[in-house]
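Missing here: one protein chain of the complex. Every other protein chain is in place.
The letters A and B name the chains in turn, as written, and every chain counts its residues from 1.
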Amino acid sequence: MDLVRDVMDKKLVDRKDCEMGRVDGLVMHVGPSSQPRITHILVGGTTLWMRLGPVFSGISARLARLWGPKRTESVRIPWSRVKTVGRDIKLDVMARDTGAIDWEIWIAHHIIERIPGSGTEEEE
Amino acid sequence: MRLERLLVFPILFCLGCKPPSPAEQMDSMLSWLATARMTGEGWLRHTTPDTYSRQTLEMSGEKIDQIAADLLRSPPSGVDTATLDSLFTRSRVRVNAMARLIAAKNAPDFGGQLDSLGADEKRVKQLADSIEHKQ
Partner (left out) sequence: MKKILQITLGIVTSVGGFLEIGSVTTAAQAGAAFGYQLLWAILLGTICLIFLVEMSGRLSAVSKHTIVAAMRERFGFPFFFIVLVGMTLVAFLVLIAELGGIGFSLQLLTGIGFPWWAIPVSLLVWLLMWKGTFGLIENGASLLGLVTISFVVAAIKLHPDWSGVAAGLAPTLPQSDKAHYGFIAVSIMGASISPYLMYFYSSGAIEDKWDESYVSVNRFIAGFGMTFGGFLSMAVLVVAAMAFQPRGVRVDSFDQSALLMTTALPRWGFYLFAISMLFACFGAALEVSLAIAYFFAQGFGWSWGEDLEPSKDARFAFVYTIIILLAAIPLVFGIDPLKVTIMSMALTAATLPLAIIPFLFLMNDPVYMSKHRNGWISNSVVAIIIVISFVLAVISIPLQIIGG
């Protein structure tokens, strides 16, 4: 598998095909005598912004401490949870449990659902 | 590199705006006189509504005033400034009068002013042509 072409920046979907962001980084284990292997997928947080440079990473960390779900570190998803790698990467998780859609949930609760007509009535 | 290029544009734009030449200013003057006349004709023929016609005539008057002030500040060579000044003032006063006549719904007097505006426009055109020849 070509990591850059097949994995990096690919969209992640959970068990119910809910979008949960993109592969923003990978954690690899490099052992003394074994092939390097991926252990975790990283989503969002400082990993993503570090790809632009430390300045962006610093700014995003500062903003994340002030506002939103107050999470600065990236979400780590074990590679063992990957079911298929195709058009999207399908994971054997529920998006809510991973923390990958914390921002989505925060914005939904704190902003969107306070505006009439946002569609929360059906959930009640 | 691309981000920097994007930032350069607004700066360049603000720094580099070139002032128009006298010939261009005369073209602009003619354009607004023609706009006033076209709007006036439209109002008489009931093709343009009262509010729009009045507002456009008022705007034309303001633009004529602005361009006249700019032109007279640095007048083109070989043209009598007093002639320009009186012609522009007459046009502006006429256009503003036309706007007031719309408010009063006075079509007959409006028609008279419109015809005179046409004559003003011709005179400005002659002056514009002579300025262009001299440049």
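To be clear about the criterion, a contact is a pair of C-beta atoms (placed from the backbone, for glycine too) under 8 Å apart; a residue touches a chain by one contact, two chains touch by 3 or more.
Everything numeric in this text was worked out from a predicted model, so none of it was measured.
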Partner chains on view for the chain not depicted: A, B
Of B:45, B:73, B:105 or B:133, the residue in touch with the unshown chain: B:45
Contact with the hidden chain (one of A:15, A:37 or A:51): A:51
Where the missing chain touches subunit B, by residue: 2-3, 5-6, 9, 12-13, 16-18, 27-28, 30-31, 34-35, 37-39, 42, 45, 47-49, 51-52, 55-56, 59, 125
For subunit A, the residues touching the chain missing from this view: 4-5, 8-12, 18-22, 24, 48, 51-52, 87, 103-105, 107-108, 111-113, 115, 117-120, 122-123
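Methods note: only the chains that are shown with their structure count from here on.
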Mean-CA-position distance for subunit B and subunit A (Å): 60
